[in-house]
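One protein chain is absent from this view; the other protein chains keep their places.
This part shows subunit A:
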């Protein structure tokens, strides 16, 4: 404690709160998630409380729009001894812009704490700051300390997953990569060899709290391509030689909690964490202004009128003056103020803001319903995000969509109910929304549902399929083929998803081929196998799409009879393991034949000379019999032609 006081006396501890989120993740509910209520309290209020409790002296709230609302919220109450100023700048479209603006305004006097307005936490920021200063003494280039919390790989959305390489001794961050950028992690060998022990971590949750040195805003000014914090960290690691600045990690210990809302998924878990009191003392029953009563099974209530036979199961928060009617069930949900939940309704895993009316017999699951909405009786909503003032007609059923109360300006939105229109985000809609798209590939829209990130396909595949590829299976050399295979799958998947020119893939595949010294026959085999199994979807539409994209690969590799045989063998092997493919095999071979990728000879040779007596191979041949017959009929004429030609010669 003495030390901490020393820190305080030395200088004023400043914190910068970035209230903008620079993304449209939370539309149509809000553009300013800092004002989004979480367990019936705006996120910004949590952030400021957290800073105040951590003995920060001065908080600077930076926002580019919604200024009046932010100012109102800040002025509503005292924040302990902490002074709060609101700074606005209308030109900012990214964190980088905000930092550059701060640099120009020169308000910061020393090391400062950088958080977003979406932070919830009870962490001890001063010890993190102290640690940062200690590091600065030994490493003059230390620019930033990022705060992480161990989470054991659970309860994270894909956006939150990341790989870190941290020096085992100094906690310096040597590698930083988001899971979204690819499932493989690459670390510079130099970094590994220079540090005796590098910890590779996939079990950390990014709290989005960072302790910054004075030189951080100027660094943003110098490198105008830094948009997000990720860009900054990445840039510093990559250009260590040029910029000569370093980034460190600080892992929260004990019961400290910190999390930043960045998506609906983690809004969902963080709400749960608050209800489960991980954020103590920032829990509903300890709020100064509006206290809740804390009941058994994590049920928090505040002047609620409950019908006698309504049921509140567990993890339920209900705000002031709300009415829960007869036989309504509420579980794992948060309900705001002045809401009405109709009789016989079922509300589960949902977040209902203020002044919402849900009429009788409705079912709401995994939904966010913004304030002022009205849900007609007998409706059923699942996985929906409703913007403010949406009205849903009686007996409607909506799944997995985002709704807003006015149609989009173009007037195209389909009215789903009286005042409910499908919300679609398109890239050039908001001027402020897309700055980060370059830095981070956002997956498609998702609601509250937590999806387990998919296991890497390449491993499952190689496991089920490999081994049969060639005879040389008795040595580790065969592993090279596996490595080769998984590498080309990676290349191809990336190329396919990003629609890169297919010719580049040929180069990549060839370089992988030489790297692992794979014979051409196996290259041909594995390329075909990879194309077929790139997605576990063997419907004709999906296959046709792949064939279309990868046609240049076929053209490049299927150059002679042997290659074509390998291609057919690959099809046979994949079909043996994935029965759906067997159904479309004839079509597949036919199309390949039509496009001149396969010629008759190899197809007939393959058909007549099975590699083994396996039943599946026979079945498959049976299923393409019709095509073969057709081919055989066509063959003689073709032969004659070629004969004629030879005679002519």
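The rule is simple: contacts are C-beta pairs under 8 Å (C-beta built on N, C-alpha and C of every residue); 3 or more make two chains touch, one makes a residue touch a chain; residues count from 1.
The rule is simple: contacts and distances are computed from a predicted model.
Not shown: a single chain whose UniProt protein name, out of "Cytochrome c biogenesis protein", "39S ribosomal mitochondrial", "Cytoplasmic tRNA 2-thiolation protein 1" or "Translation initiation factor eIF2B subunit gamma", is "Translation initiation factor eIF2B subunit gamma".
Screening A:67, A:107, A:187 or A:555 for touch with the missing chain picks out A:187. Touching the missing chain, out of A:71, A:179 or A:338, is residue A:179.
Residues of subunit A in touch with the missing chain: 152-153, 163, 168, 179, 183-190, 192-193, 195-203, 455-456, 459-460, 463-464, 466-468, 473-476, 478-479, 486, 576, 612, 614, 616.
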